[in-house]
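One protein chain is absent from this view; the other protein chains keep their places.
Coming up: chain A.
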């Protein structure tokens, strides 16, 4: 079992965090608008392809093949990257990955890096680790920039600032841009066009002068050693092309067998994430190329709990995830709580199965997340690699129940008591009669640990004037 990531600690468990989030009217409105917009667009983009189900099946199968033979593909990838002029590093956990990246940056003599949006580097808390080494990491994706400037946490996989509306973004740019570089233009309004222009100006000189970049990877092709980064704004291209040194940090599950396999994933990923036929920019590169792009390329392959996830034959399927975020956008729970309530960089349904598996179910957050779902299954329906998220959620609940804990001891005691009563018909009859006679006196909410939590958000069923058994005795 690998050590839990340090970025993961200190957040309240889902029920407490969600309790506050659902009362935030502004957040509810922003989230409802955003998730509904994108889910309708996604449905239209997917409906354009008559063979969507076949693409989805092939995507799931390709990932299954890769996961079942991961050592083979990782070794093949390492060999191909090395042959193409890259250097491969292996990191067992977050601390090691951060150490490797910091050392690689120090070797260049630079103290600043530009970053392409990457879930893996967020997961390991790379920016904070680099800051501790006096290295400044500049996020260059617009939403990541909003999060970084606002000293905030991401709340969505694809659109990390989805919880911010345009007025809040305007404020953040006005107040904070100067701390990180070029000041926001005077008279900046909350028009998204102007806000995007402000980001362009703010980051321009950073791109043109950057010597070191850090990225993630959407896919790594084992056969050829090719990295694939899918993006929209061009900040990715800037980081992947202009600096001298490129450091890519990617989870070991990002590998896919062959170049041809992109014909599946480059059809399903853009339509599932941004609801586009194709995202504006996709960059692919293999090692280094003379006279074009970085002269040094480093690939850091990250475990950080992935092998623990792989060891669980039911939970393993979560590693198929291509981080499209379609499951977030359709989830009734995510829509109402927003992403922060999940207490992890991976929010929403996929986060509820990924976070407990990557970081363990011992922590309060990890043990609460598999319950952050109504099991409606909308996430499974839209998943482009057919991860049966409800199946994994139920499986994780079972594991959590098995490990015990306060709630589960009470539950077991209650079930045992109920079992005894149901096995003793006389006791049941007395109980039913008593319950019927006192029905007017019964509270809507129950006191006591467990019971109070249950009835805070659920009505107790009203008791009938007499039990079915009593009725049957009189009428049969």
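Following the convention adopted for this analysis, a residue touches a chain if its C-beta (ideal position, glycine included) is under 8 Å from a C-beta of that chain, and two chains touch if they have at least 3 such contacts; residues count from 1.
To be clear about the criterion, contacts and distances are computed from a predicted model.
Colleague: Looking at UniProt, which of "Carbon-monoxide dehydrogenase large subunit", "LUD domain-containing protein", "Cytochrome c oxidase subunit 2" or "ATP synthase protein I" names the chain that isn't shown?
Modeller: Spelling it out: the chain absent from the display is recorded in UniProt as "LUD domain-containing protein".
Colleague: Kindly state which of the options A:46, A:62 or A:354 is in contact with the chain not pictured.
Modeller: A:62
Colleague: Looking at the whole complex, which of A:127, A:224, A:272 or A:363 touches the chain that is not displayed?
Modeller: Answer from the full complex: A:224 touches the omitted chain.
Colleague: Touch as defined at the start, partner being the missing chain; which of A:133, A:165, A:391 or A:429 qualifies?
Modeller: A:165
Colleague: Kindly state which of the options A:124, A:238 or A:318 is in contact with the chain not pictured.
Modeller: From the options A:124, A:238 or A:318, the contact with the absent chain belongs to A:238.
Colleague: Among A:72, A:424 or A:439, which residue is in contact with the omitted chain in the full complex?
Modeller: The one listed residue touching the chain not shown is A:72.
Colleague: Tell me, which residues in chain A touch the chain that this view leaves out?
Modeller: 30, 33-34, 37-38, 48-51, 54-55, 57-58, 61-62, 64-65, 68-75, 84-85, 87, 89-92, 96, 100, 103, 140-143, 146, 159, 161-162, 165-166, 169, 192-193, 195-197, 199-200, 203-204, 207-209, 221, 224, 226, 232-235, 237-238, 240-242, 252, 257, 259-260, 262-264, 266-267, 274, 276-286, 289, 291-293, 295-296, 301, 303, 307-308, 310-311, 313
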